[in-house]
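A single protein chain has been omitted from the complex, and every remaining protein chain is retained in its original position.
Lettered A, B and C in written order, each chain numbered from 1.
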Amino acid sequence: MSNRKPYQLVSREWKKENTEFTVNGVTIGRDLLMIAGPCAVENREQITTISEYLSKLNVKFLRGGAYKPRTSPYSFQGLKTEGLQLMREAADKFGLGVVSEILSIDKISELEEYADILQVGTRNMQNYPLLKALGKSKRPILLKRGMSSTIEEWLLAAEYIVSSGNEKVILCERGIRTFENATRNTLDIAAIPLVKSLSHLPIILDPSQGTGIRDLVAPVSSAAIAAGADGLIIEVHNQPNEALSDGDQSLYLDQLKDLLPTLKQIAHIREKRFDFESNAYQYSTQ
Amino acid sequence: MSNRKPYQLVSREWKKENTEFTVNGVTIGRDLLMIAGPCAVENREQITTISEYLSKLNVKFLRGGAYKPRTSPYSFQGLKTEGLQLMREAADKFGLGVVSEILSIDKISELEEYADILQVGTRNMQNYPLLKALGKSKRPILLKRGMSSTIEEWLLAAEYIVSSGNEKVILCERGIRTFENATRNTLDIAAIPLVKSLSHLPIILDPSQGTGIRDLVAPVSSAAIAAGADGLIIEVHNQPNEALSDGDQSLYLDQLKDLLPTLKQIAHIREKRFDFESNAYQYSTQ
Amino acid sequence: MSNRKPYQLVSREWKKENTEFTVNGVTIGRDLLMIAGPCAVENREQITTISEYLSKLNVKFLRGGAYKPRTSPYSFQGLKTEGLQLMREAADKFGLGVVSEILSIDKISELEEYADILQVGTRNMQNYPLLKALGKSKRPILLKRGMSSTIEEWLLAAEYIVSSGNEKVILCERGIRTFENATRNTLDIAAIPLVKSLSHLPIILDPSQGTGIRDLVAPVSSAAIAAGADGLIIEVHNQPNEALSDGDQSLYLDQLKDLLPTLKQIAHIREKRFDFESNAYQYSTQ
Partner (left out) sequence: MSNRKPYQLVSREWKKENTEFTVNGVTIGRDLLMIAGPCAVENREQITTISEYLSKLNVKFLRGGAYKPRTSPYSFQGLKTEGLQLMREAADKFGLGVVSEILSIDKISELEEYADILQVGTRNMQNYPLLKALGKSKRPILLKRGMSSTIEEWLLAAEYIVSSGNEKVILCERGIRTFENATRNTLDIAAIPLVKSLSHLPIILDPSQGTGIRDLVAPVSSAAIAAGADGLIIEVHNQPNEALSDGDQSLYLDQLKDLLPTLKQIAHIREKRFDFESNAYQYSTQ
């Protein structure tokens, strides 16, 4: 851990205490942030079914892609504005916050209208004009790590947003690209505590993109919280086998439910408030 | 080499013969395309000195960054419009074509005004809204490989541009990210013949970004042409040790001159017309 | 997860239940296996001090290198036979099992004499003559993952040992080599549950080699057990700053003590018996 760091505003040296901010009743950076939902919004029934289920589990945030950055121009590119509208409608009905991806500057105002948190995907982590523009937004930014970005480059990407005026940045480890292809990416678990030591920003983990394999989501989610992560973003689908994208890595709804008790126990050890369970668990801030 | 390819318009199956198009007198895809210039335009004297030197070597294309995608928000971000103006002025004076990087959709028309070829950098290879917008441009697009992109993802990025209407795409291998840090990136030399077999698009190589070490530029440039590359894009500077960026990998002007005779010999073997020498070398198309 | 697997004897298809075997009172594969000790045995005082401390924590296994595979021929190569003797002496005094690395076939009988578990290091994971010879040993083999080996290659290396006659193989994830150099290696946390699903062999994790940073050892150890690991191998030293090798990643003895209560809590959740604490925790086999 070098002493000369090229980033400033996001560093622990700049600010000792954790950055915390509250969205939809969850104090991100202190409580455990649970985000779940489908890879892409597909239709009203899908997104409503999933939202209702999440609300019953007391998961407070719905994820869903409306503008999808697909590797092939011939793949499903998302429902766009309609997708955002369907997601907002379902989220409002069940009291959820909305997280969705922003691909270009010209869509920022639309995303701000429909979403509570704007996600920058792995392919745009070094899209600097976009990062600067998001520095002018009032919405928190979920900044995924570039699939081949070093931790330093990632923190510098966050520095672009913060130095442009927006301090509400949530980092998200989503796996890096390596020679190993048994999993879709290689989750860098050590990045969780390392980033916590280098920066005051909250950091969560994406076990779905990170592994690409449904059965690995539960153990890896446990590991992330044990390592000190501030939350998780998990892909779930009411019918994974019929999903238009990423079905293999999406949990069945019941699998999400089954996952929560263990996560709760580990979060308890880490003194993270577990917002999606009964309010009995009210830990003092660590 | 799998039989089922997810790209179509850029594939050899779609079009057997090489894509060729002429810019500033050079028939790209047939002649050897030589592009040289500084990492960033810094001032009139710098860009004029370099341009004059290139014209004497008969190198027909000037590269130079005006909008620079820098890892840190605190690094020099380029002269922007002024940089483009200075570059166009110098290029016009010495009969050069201009290659410069495009970072966002809102700058496309400006870049089209000042540059002959628009470069998409490694960080934007999967910026799909930008690629689609460039598909509407009349200018050729120099598409650098993402630093952690597979060849398939790279060809799919080209497919985004071509399927949006612009067939003039030049691929550029610039090294991938690996564990080896003796060089800045690891140049994937096999990508040259592999891409030539998979696609009809021209492909060039960037030995400067690819190695990050000045003394490796000459031998790696020779290797690229020997492997069948359609050209090179090389960083040169009149005062590398005072360059605002990438000085360590920039050739001195005299080093560029010294490099050319060997390249000419290898290009001759590969039956590539060597446009930057006397017009005595007029090979028939291979 | 492909259906056609090239390995057989180590696969879950071949044997459904976990492989378990008892060494020094610990049932590996069922209990939590805790191994700790210095990178290299340096002298009697060092190894005795560490051994005594481990015994007080009820950690049952002492690690220590006597034959060290060093990248440079000019680095400390280990105390060899003398190191093994010192380690055995200290271990016997405090009731510990010994784990040490084997580098070549001609040293197997010596290692068998002094050590309870023979470790194959990352550089020898594909040293097939050595693996075959270890298949004839009565000692359990701790098989570290090659630093650039896929999970499939790793399981095939285990298959070499098992198919040669030795079923007592413990796999050890120790990080893979990637572009990220903020940590010494990138720990592949998903490998833990993935290997548990593919194979019946026990798997542990090395947070010291895996991160190379002392402060990351505790959170990463917690993550490993949360992910389902069967144990940990941790570098500790009585004077890390004066260690002859790997001091930066070695825990102070007190740090090891401080780490254990959290590990105990997470092991409890995973129903792993915690042998190094009071015998109060006697879980039924999962």
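Note that in this section a residue touches a chain if its C-beta (ideal position, glycine included) is under 8 Å from a C-beta of that chain, and two chains touch if they have at least 3 such contacts.
This structure is a prediction, so every number in the text was calculated from the model and none was measured.
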Shown chains in contact with the undisplayed one are A, B, C
Given C:71, C:109 or C:241, the residue that touches the chain left out of view is C:71
Among the options A:19, A:178 or A:238, the absent chain makes contact with A:178
The one residue from B:71, B:100, B:163 or B:222 touching the chain left out of view is B:222
Filtering C:103, C:171 or C:251 for touch with the omitted chain leaves C:103
Residue positions on chain A contacting the omitted chain are 148, 177-179, 181
Contacts from chain C to the absent chain lie at residues 6-7, 69-74, 103-106, 123-124, 126-130, 132, 147-148, 153, 156, 159-160, 163-164, 177
Listed in rising order, the chain B residues that touch the chain left out are 1, 148, 150-152, 176, 178-183, 186-194, 197, 210-211, 213, 215-216, 219-220, 222-228, 262, 265-266, 269
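We adopt the following convention: only the chains that are shown with their structure count from here on.
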Greatest centre-to-centre gap (Cα means) from chain C is with chain B
Expressed in whole Å, how far the mean CA point of chain A lies from that of chain B is 36
Whole-angstrom distance, CA centroid of chain B to CA centroid of chain C, is 49
So, in whole Å, the Cα centroid of chain A is separated from that of chain C by 34
Residues of chain C that touch at least two other chains are 148, 178-179, 181
